[in-house]
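A quick write-up on the structure given underneath.
Removed from the display is one protein chain of the complex; every other protein chain stays in position.
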Amino acid sequence: MTAGPLVEAPADAVAGEVVLRLTDVVKTFPGVRALDGVQLAVRAGEVHCLLGQNGAGKSTLIKVLAGVHRPDSGEVEWCGEPAGFANPQAAMRAGIATIYQELDLVEDLSVAENAFLGHEPRRFGFVRRGHMARRTRQILGRLGHPEIPPGRLVRHLPAAGKQIVSMARALSHEARLIVMDEPSAVLAHDEVGNLFRIIRELTAQGIAVIYISHRLEEIREIGDRVTVLKDGRTTAADLPARDTPTRDLVARMTGRTIEYVFPQRPADEPAGAELLRVDGLTRAGEFADVSLTVRAGEIVGIAGLVGSGRSELLETIYGARRAHAGSVRMGGRALRPGSVGAAVRAGLGMAPEERKSQALLLGEPIYRNVTLATFGRYARLGFTDVGRERAEADRIAASLELRPRDVRRPVRTLSGGNQQKVVVGRWLLGDTRLLLLDEPTRGVDVGARAELYQVIRALAARGVGVLLVSSEVPEVLGLADRVLVMREGRVVREAPAGDIDENTVLDLVMAGSLMEGTPA
Amino acid sequence: MSETTPTATHERAAGLPAEFTKPDAPRLSWWHGDGGEGARRNLGLLATLLVLVVIGILTRPDLYGDASWVWGNTLTILKLASVVGVVTVGMTFVIIGGGIDLSVGAIVALAGVWCTTVATQSYGAGGMIFSALTVGLGVGLVNGLLISYGRLVPFIATLAMMVAARGLAAEISDKQTQVSNDAFINGIASTNLLGIPLLVYILAGVVAAGWVLLNRTTFGRRTVAVGGNPEAARLAGIDVRRHTVLLYALSGLCCGIAAIMLTSQATSAQAAMANLYELDAIAAAIIGGTLLSGGRGTIVGSLLGVIIFSTITNLFAINGLSTEAQNMVKGGIIVAAVLVQQVQFGSVTQFLRRNRATTT
Amino acid sequence: MSETTPTATHERAAGLPAEFTKPDAPRLSWWHGDGGEGARRNLGLLATLLVLVVIGILTRPDLYGDASWVWGNTLTILKLASVVGVVTVGMTFVIIGGGIDLSVGAIVALAGVWCTTVATQSYGAGGMIFSALTVGLGVGLVNGLLISYGRLVPFIATLAMMVAARGLAAEISDKQTQVSNDAFINGIASTNLLGIPLLVYILAGVVAAGWVLLNRTTFGRRTVAVGGNPEAARLAGIDVRRHTVLLYALSGLCCGIAAIMLTSQATSAQAAMANLYELDAIAAAIIGGTLLSGGRGTIVGSLLGVIIFSTITNLFAINGLSTEAQNMVKGGIIVAAVLVQQVQFGSVTQFLRRNRATTT
Partner (left out) sequence: GCTSNETAPTAAQTKAAETGGNSEPGKKVTIGFSAPGADHGWIAAITNNAKAQAGAYSDVELKSVEAGADAAAQRAALSTLLSQKPDVIVLLPHDGKELNAFGLEAMKAGIPVVNLDRAFPDARAYRLQIKGDNYGMGVAAATFIAEQLKAKGVSNPVIGEIAGMDELELTQERSKGFADTLSSYGLKVANRRAARFTADSGQQEATGLFQALPRIDAIWNHDDDQGIGVLAAVNQANRKEFFMVGGAGSKKAMEDIRADNTVLKATVTYSPSMASSAISLARLIGQNRGMSDLVELQVPKEIVLASETITKENAGDYLKLGF
């Protein structure tokens, strides 16, 4: 089990000194070798991208950098000196700031307090609130969000706003290396552009950036060099980010070649019976007067910016929120408003947006998470049949290429993308007739994404209706049969997927963006 | 390795330990498997129990020399554990389900007092048992409704119930100790079957039922889901509120059973009985590995927790310790018991890690 | 609406609450702003307090007719609240920081007993105060160390400490009530400044210090972080363990202060004093809006919680209610108090929502 030969590509001429060098870093968790000999060299002023499948060890690697985990063996060299950061403070003091994959904010502290958590400007132990607010406003301004009030509790911010605060925290340090673990996963399209602007500013000052993302387009756009991880090992280092062929990257990540394409739509329009009919659905302050239909076997996609109210719409259809006006009918029968149980009985299923808080029992084994909505089916007289349950979950795990495959492991130990697969997999069991998917591929790697698309298409072919929300416009356009565009709580356009292109959608969507101070 | 063929790499899954590619590898399965950690924890509790027994042997070799005394003493400990044990089973469900029930002691007292009023006693043992169970269930239901539909924090709702139920019990009993004159009820505590007290059978029955309910039924699965992540449970179509009501009702029912057992033991009931049982039950559940924040716990662990506590009490009694010494030592034992479990955990992991490191 | 021009739609921001798109809109900012929800909750508590006073007036118009009696009664309530109030401030920190401290009553008793031993009393008031504070701080530190570095669940660690500290207090006092002969200590409870008892000043001082500590210092802000999201706190470089130790030490220190106050009131101390203060303090904090799971809470809310409880007690006393009636009514009042807060919450939100809906 020795590491294979590394592919050494010539370093970019523009990049500076190597600030960070990892040699043969190993990190094991009980039962898992998360890092199994990682090599990484990051230069000042470059954007170094980390690529790898879900569970490849990217997040673990950056946690080793940030002093969260101690490596079992291997060397970490920081600015030419050997350095093993004993705790997060040490790493921060050395000049490494990190934006973690999972939002790491304190809900009941203000924006400013979160940004400066752990290194608050203070005098005799008292927080210098004015000073802190001023600096926070500065940083937020730099991030293009002067409208976020530093005094607002983070609890009251939407997900995208929270991501901005996470970035503000990273910028509040005098960092020489900023690590970003899938920062774009919860950002809308225009926000990503904003992020890239900031990254360019940073690198121009000679600050190094480690950037993790599953979206290859982003890597192409912002990255300088790429290191690829597979199963905890570096399989390729320092590839040029812009001109390494996608096929190569994917092959090194997955060990096989995957065509990153959407499955074929069936030749003829799905002519299934109408399954879902939503009429004039309204929740004040969230969305208003939404009407839509989904037919059996049809995939309907909803595009829109983060904050346009799509999640709330799905949750209301699903009965998790109570509508203020309007109705939801399933197969012609009205659903009891505000009752998830009724919706599930009527054949609805939903994969919610925030997997950790809304979907997973982190301490429970994978199979119990997969069967959370359906375990009743494997029960007789209320007594569960764990064997059957596990077999079914195993089948789903196999079809989604869950990694690791042992369905008895607690979900907590899965990587972010694999957790997402568990959430989606839950509704592939049982006889769901209409599936509501909210950002189903968030954080899912390229290979699994293609598989997920296949699975969704296959479900539709079986006559299941799908209502899909995604912030990735190509995904909506590529996967859906029919597309709705939402802006600020209203449906502004509805069209067959073939009749609309990405630019049209973006134009519609951008007309009033959440985070932009002034309208476009 | 990047140069090997894709298929081969995939097959061999280089970066992962072998047991992960084979889904049903027996190795380590006791460890990662279903409830493995719970089982390991319970081993730690058994070790603690053993240590307590050894202490007993060392301090009172005269008593422990007599086998029949040892057997009798074991039964005494189990009998002592029986009432709190039944309460703890209900409490374990409530805590796993994300709640807490501070009113259990008060419910036991109220149910006990209710079933020993002159009026109730006139209906005989059947009437007394029926009324104790009904009162327990009823109060539990009220708890559940307040928490589920009144949206009260469980701590506050059950604290209020604790105060109110003790008050009501005092009102009903007129603050007197009510003697039970029913031979059947009084006989429960003194009956032995095959040399084992009936109370121990009742405990065993409740524990077994609780174990099946938690581990083998959809009710138990829902409980874990509701406590582990209520939002996820709700979005998976589980009626979280109704389930919460049922959990508190279950706890109340257990208190009703415990009330009959305790009334039988004391051949009487009064408003101040079952003093601080809530603390005993919560402590036993937590010592037994139940997470106070919900979503995890085992019935066997709770049972062991209760038995550890009653063994400690027994140890004090046979050594004639004074109350204050008892308390000081008890605090120390509790801390030690929990620490022992952790030390064990650490060393086992380390052992495994070292083991694996050499085999890999 | 979908056909209107983008600009118009944006200005009116149908999909988002207005304040989010307009940077510093004053509208609703009190609501979503820093601590706004806490302030609203506290209004609810004040309303509850008012209702209690009105009940007092209705049931005892004769007493409430006399202004000087009313003033004296108010001071009595505040004096009654003072000891538990001080304990509750410490408890609020612990709970916000994600823990719980069941040992506060025992610490008060231990510190009280310690400072009234003959040996300590021979050092005079200074020595007594010093020893009470030191004992409180010391026991709190042990709690914190057990929880932080011993990794004990707070519930179990402080439960063990509760049992042990009461035992130690009984040992030290030989289960006797120890009379304080120090005129200065005894005088604390009977001294008035400007017509207001010194005890009330002490309470006010501790509350003010607690408020500043929680809201204006890094210690306080980090407490919220440690309780609200310990992982995030750790990632942000906060030493969560050390902070946890400090929280329990703080709670212990508050208990030390409370011990002096209580000893002064009773001019004596004994091992059973401050009985169940842990329950009173936790209940007051939670009624006051502190989340039992940590990460949220206010000092003012806790203070109001304590005052509500002592007002209830006072109400019972002036109406001469029997203990059992008291208990039944008290349970009801607690439930009602919490429900009132919620009704208010619901209606305010609804009001706002309706308001927003019509303006949009």
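Labels for the chains are A, B and C, by order of writing; each one numbers its residues from 1.
By our rule, contacts are C-beta pairs under 8 Å (C-beta built on N, C-alpha and C of every residue); 3 or more make two chains touch, one makes a residue touch a chain.
These numbers come from a predicted model, not from an experiment.
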Which candidate, B:39, B:272, B:291 or B:340, sits in contact with the chain we can't see? B:272
Have a look at C:147, C:254 or C:273 and name the one touching the chain we're not showing. C:273
Could you list which residues of chain B touch the chain missing from the display? 63, 66, 69, 72-73, 76, 79-80, 116-118, 170, 173-179, 186, 189-190, 262, 265-275, 313-314, 316-320, 322-324
In the full complex, chain C touches the hidden chain through residues 63, 69, 72-73, 76, 79-80, 83, 170, 175-179, 186, 189-190, 262, 265-268, 270-276, 310, 313-314, 316-318, 320-324, 326
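In the analysis below, only the chains that are shown with their structure count from here on.
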Once you find the CA centre of chain A and the CA centre of chain C, what distance in Å lies between them? 41
What is the distance in Å between the mean C-alpha positions of chain B and chain C? 31
Could you list the positions in chain C whose residues touch two or more of the other chains? none
Chain B residues touching chain C - in the complex, by the definition given at the top: 146, 150-153, 155-157, 159-168, 170-171, 175, 271, 279, 282-283, 286-287, 292-293, 323-332, 334-335, 338-339, 342
Using the touch definition from the top, list the residues of chain C that touch chain A in their complex. 1-2, 6-7, 9-10, 13-17, 20-24, 29, 32-34, 216-219, 221-222, 224-225, 228-229, 231-239, 295-296, 353-354, 356-357, 360
Tell me, which parts of chain A touch chain B in their complex? 1, 3-7, 28, 30-33, 36, 57, 230-233, 235-236, 251-252, 254-257, 318, 320, 340-341, 343-345, 350, 352, 357-365, 368, 372-373, 375-376, 379, 382-384, 386, 394, 404-409, 426
